[in-house]
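Some notes on the structure that comes next.
All protein chains but one are shown at their positions in the complex.
On to chain A.
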Amino acid sequence: MGFVMMMKHVMSGLAAGLMMASAMIGATGSAAAAEKVSVRLKWVAQAQFAGIYVAKAKGFYEAAGLDVTVNPGGPNINAATLVASGSDTFGVVSGTEGMLNARASDLPLVCIAMSQQKTPYAYVTYDDSGINSVKDFKGKSVATWFTGTQYTLFSVLAHEGIPQSDVQIVSQPFSMQPFIDRQYQVATVTLYNELNTLREQGINNIKLFRPDDSGVTTQQDAIVTSERMIKEKPEIVQSFLNATLKGWKYAFQHKAEAVDIVLAAGSGLERKHQELMLDEIENLMTAGVAKTEGLGAIDMASIEKVQASLIKFGGLKGPVDLKATFDQSFWNKVPADDKKL
């Protein structure tokens, strides 16, 4: 081998080495620049949170300079507490009533957007129960989840002018079995899960009462962060919200792909369930003010109404600082392209 050839080899080797080194520096450089944050969900991985999984899988978070860990929730943990304590940076937790109650008990939790625009809960009863309207709940046993969902029932009863003491309110487990066995006359369902599972089991002789028909609209799946994050790293909060809403918009425009991403993120999920769930989540998220203003919009008018009715029947001691609880400034700054339908 001639000297020149050898030098060529050495040089190309060196060049390759240098390129690799610079690539590595680049990689670690950008990794160091990416802000490590986490988002805590209110339940395990499923299509209810498709937008977040899509934003992660499609690199929207990464492009926004965020290194996001998605932490699933479960029945044993309170996502709101974890975000308020700073254990998780962001969260998809509770909804209108939950936020009001969190603030009433001084949790430093701030809602920066609302995912679901219409109340995702409904009350079901059998066709032969003799219950034809919410007014007929009087004297009947009505089951609901005591994980924050009970406040929606309280609001509905208040709006219909029924004293709570006239209704036998019982705690509902997260299985619909007792309702199937007719242990209570009315049960609570979410439109994106329990209603689907009832129908899947061939139970179609049921009727639905929706809180929105009683004049109670509560937004659910609040996107939250802590007061501290807002004060110390508002730009990170903004980037997270932009990318999350962009993820949701993409999920609704590419639903099959979004379901694929969700299925890969969880384990043991059924495609059919997740497709049905995503359809219903889309209905809920693109309704109400989202139609005109965009995904994630906070409906202050409905929040004020819910607060007033909660105070009226003692579900809330007094008014909370709504401006501090629901901070719209970030949502307002989300580029229209990322949120407008």
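Here is the rule we use: a residue touches a chain if its C-beta (ideal position, glycine included) is under 8 Å from a C-beta of that chain, and two chains touch if they have at least 3 such contacts; residues count from 1.
FYI, contacts and distances are computed from a predicted model.
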Notebook entry, point to check: With one chain of the assembly withheld, which option in "PadR family transcriptional regulator", "Acyl-CoA dehydrogenase", "ABC transporter permease" or "ATP-binding cassette domain-containing protein" matches that chain's UniProt protein name?
Noted result: "ABC transporter permease"
Note to self: Touch as defined at the start, partner being the missing chain; which of A:S105, A:S175, A:Q253 or A:S329 qualifies?
What the structure shows: A:S175
Checklist line | Touch criterion as defined above, residue of A:G139, A:G161 or A:G268 at the omitted chain | finding: A:G268
Next item on the list: Would you write out the residues of chain A that touch the absent chain, in ascending order?
Entry: 40-41, 43-46, 71-78, 81-82, 85, 87, 174-177, 180, 193-194, 197, 200-201, 265-270, 273
